[in-house]
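Structure first, commentary second.
A single protein chain has been omitted from the complex, and every remaining protein chain is retained in its original position.
On to chain A.
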Amino acid sequence: MSGGLVLAVSILYLGLLFAIAQFVDLRSAKGWPLTRNPYIYTLSIGVYCTSWTFYGSVGLAATRGLDFLTIYLGPTLVFILWSVVWVKIIRICKVHRITSIADFIASRYGKHARLGGLVTIIAVVGTMPYISLQLKSIATSFRILVSSSETAILHAPNEQIFFIDTTLIVAVALALFAILFGTRHIDASEHHEGLVAAIAFESVVKLVSFLAVGFFVTFGLYNGFADLFSAAADSGLETLFTVSRDSDYSLWMTMTILSMAAIICLPRQFYMTAVENPDESFLRKATWLFPLYLLVINIFVLPIALAGRLSFGNASADADMFMLTVPLFHDQAFLALIAFIGGLSAATSMVIVASIALATMVCNDLIMPFLLRWKGLNINKNDDLTGLLLTIRRVSILLILILGYAYYLIASESYSLVTIGLVSFAAAAQFAPAIIGGIFWKGASYRGAMAGLALGFLVWLYTLLLPSFAQSGWLPISFIEQGPYGLTFLRPYALFGLEGFDRLTHALFWSMLVNIGAYWIVSLSSHQTAIERIQGTLFVDVFGHTDDERDSRYWRGSATVADLQQLVGRFVGVQRAAQAFSDFAAERDINLRKNHSADAALLDFAEKMLAGAIGSATARVMVGSVVKGEIVGLDEVYRILDETSQVIEYSHRLEQKSAELERATAQLRNANERLKELDSLKDHFLSMVSHELRTPLTSLRAFGEILVDNPEVSPEERERFLNVIIKESSRLTRLIDQLLDLARMEAGQMDWSLDTVDIAATVREAMAALAGLIQENDVEVKTYIPENLPMVRADRDQLIQVIINLVSNAIKFCNKAEGRIGVSVTARNNMLEVGVSDNGKGIAEHMMGRIFEKFHQSIDRGEDKPQGSGLGLAICREIVTFLGGRIWVANRPEGGAVFTFTVPRADRQDIRLSAE
């Protein structure tokens, strides 16, 4: 194909772009903005897809397989899952008339020019590789298209046209185009409808041309996806479209994280999505539409990559250029031309937006603050500065492209498109902590942002940019291999000995570590000035502080209306300033007299207007220069501004208080319930005591009366009745004794005589005391007491009491016909364990927990009412617990219950403490 034809088509295409921009600008000037719809907005965000996407993705897919997807995964995740970040950023940009990412960060951290300058430098240096990538792709694609020979397709020759390097021509042409496009207006925060329309149009062109090549490859060369993929599989290319086991997952993660940061932090992306956003509600549509665009433009990446590999075999064709070489190889010159136009549109959209965004930053945040300080320039005098501003921006655009070209000369030849792009992504990612932290964390300070950005950027320079110079021979290669001056721990690809990661992950790890670390630590340890606090509050609480009245309290000094208007006029043009001021007056229904002093609202308005033209940091200084008297009572302003926050906080605290109150009420209610419970327990206890006392009393009285009233009863009956009286009297006595014991124990007034006790002797003594009862009930008792048991620390009499209670209980509840009871002692670590088992019915599950409570007689356990006060087990528990042991009950699997208690061993001092 002739170079003239390609050149003509290119120029025609760029002309068309320009016409579109002009047309749309004219329309919107007439009050009919064509770009005010969410679809155009979404397409303009499509500036994300550059020649990296257009050429580089195919190249990456042809060599590395599915890795290319990560670059689209990140943005998709951000848009779908984290659009709240964009919502907030967009609102902030609108409220503060933010013009660029540098302006955004500088404004957030107190409008310091130095921070804006640093961001600008990082952005320019970081974008340099990215622009060189576009230049390289345009130049290479142009050369491939004009040279027809097969070898030329395989090895794109570095020819010169008109004796000058093609790439330089491309750079200059693009610079001119960007200048024509981007510097027609002075107010950078105003919407550039023409630019947006042109970029949206380019997004359509690159998509259509990509799809055209994709369709040709998939359905022209092959019979659809299945055919193409099976052909590829036959040639052993399946590793390219499967996630193989040895994939580098860390690289996969790194690229996803990088692209997530990039979609927010790339200067052009920030500019298109936030600064040029015409309507916040458009974002809602973009959250799904933009990911959809990414999906569609990626459908044919793999097919084209595979077709390229299949067409050229293993010949060392430049995989980055498959978009062109595959159609050319199959004699589709026209399709190749379409692809070239698509690539051109992808590259130009990036270069135009990036260079305009960067030029604004260079002008507002780097050069203007410098000029303002340079007294010799007399910039403070009343000249019209709009011309100067425009010139600075135009020169900046040209310089940025020249820088891109310089990087291309130095490094591009030795890298693939994607590798170059990722270096830029890693630079942009350095902004992420300052931006994300800045909109969610009020405590983030200027010093923190400076430290984080500077250190992160230095690490980036050292681990990614400098090595790329070294690889190209501009620095000695030993710099990479042995480290500077042979300091191996400073090797840029293995900093401090961190090896085993790919270069990108390595660089991201270190740069983010120092960036976030410094940002966080310095923010925490540095003091925020008033203006930092104000800006922090305004940014983080942007949805609470959007009314103009509040913002207008910034300025309190005096300046005349005329002074202000003149000041604004110098930067945005006299006519526009006059128009804006009269609009301001009309909107508020006030009459602005030239010699009147401007109120705070007008001062704020002027500052915002200036900020739109020259950035917030510079605007602040300029307004300050005309305001006389007390310029700003910042601390006071902060107090006023903080009112909203305080009100919010106050109501928050009120909520907390009421929650506390509720909690207290609940606690009170619980305590009350508990008291009631205790009361009813006491009630229950008293009524049980009454019951237990009255029952034997009843028998005593009844038989006493019977014997008195009936002298005629037989001697046998008399004896029987008198025996009842004796038995019930002793029952009464026992009960009273137990009640008193229990009361003393519970009140802590029991006299314990703690001693070293031989448990075997104690058990034997208890059993001897029970011998009568055992015989009476005809119960078989088996005792198991091992020899040489350690001594226990206990009150001997009380221990006997426990054993007697448990054994008599067992006698009561064992099998009546064939009663068997077991008493055993076992030595444990720190305790001796005494078990008393019976062969009765066991204890119902629901009784287990309450059986040791006072008067909780398990009346369901036997057929007959058990004889006893219902205090025996409660007393056992009191004694055992006091001695430092534990008592519990379980049912034996073979039937019956077993009561077990422990007593601390005398030889285990530490365990005995509770018994002292």
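Observations, loosely collected:
Rule of thumb we're sticking to: a contact is a pair of C-beta atoms (placed from the backbone, for glycine too) under 8 Å apart; a residue touches a chain by one contact, two chains touch by 3 or more; residues count from 1.
Assume contacts and distances are computed from a predicted model.
Of the names listed as "5-oxoprolinase", "Response regulator", "ABC transporter permease" or "DNA-binding protein", the one that matches the UniProt record for the absent chain is "Response regulator".
Only one residue from A:K676, A:H691 or A:R744 touches the chain missing from this view: A:H691.
Set against the missing chain, the residues A:D331, A:E587 or A:D709 yield one that touches it, A:D709.
Interface note: of A:A585, A:V724 or A:M791, the residue touching the hidden chain in the full complex is A:V724. Counting over the whole complex, chain A has residues 687, 690-692, 694-695, 697-703, 705-706, 709-710, 724, 727-728, 859-860, 864-865 touching the chain that is not drawn.
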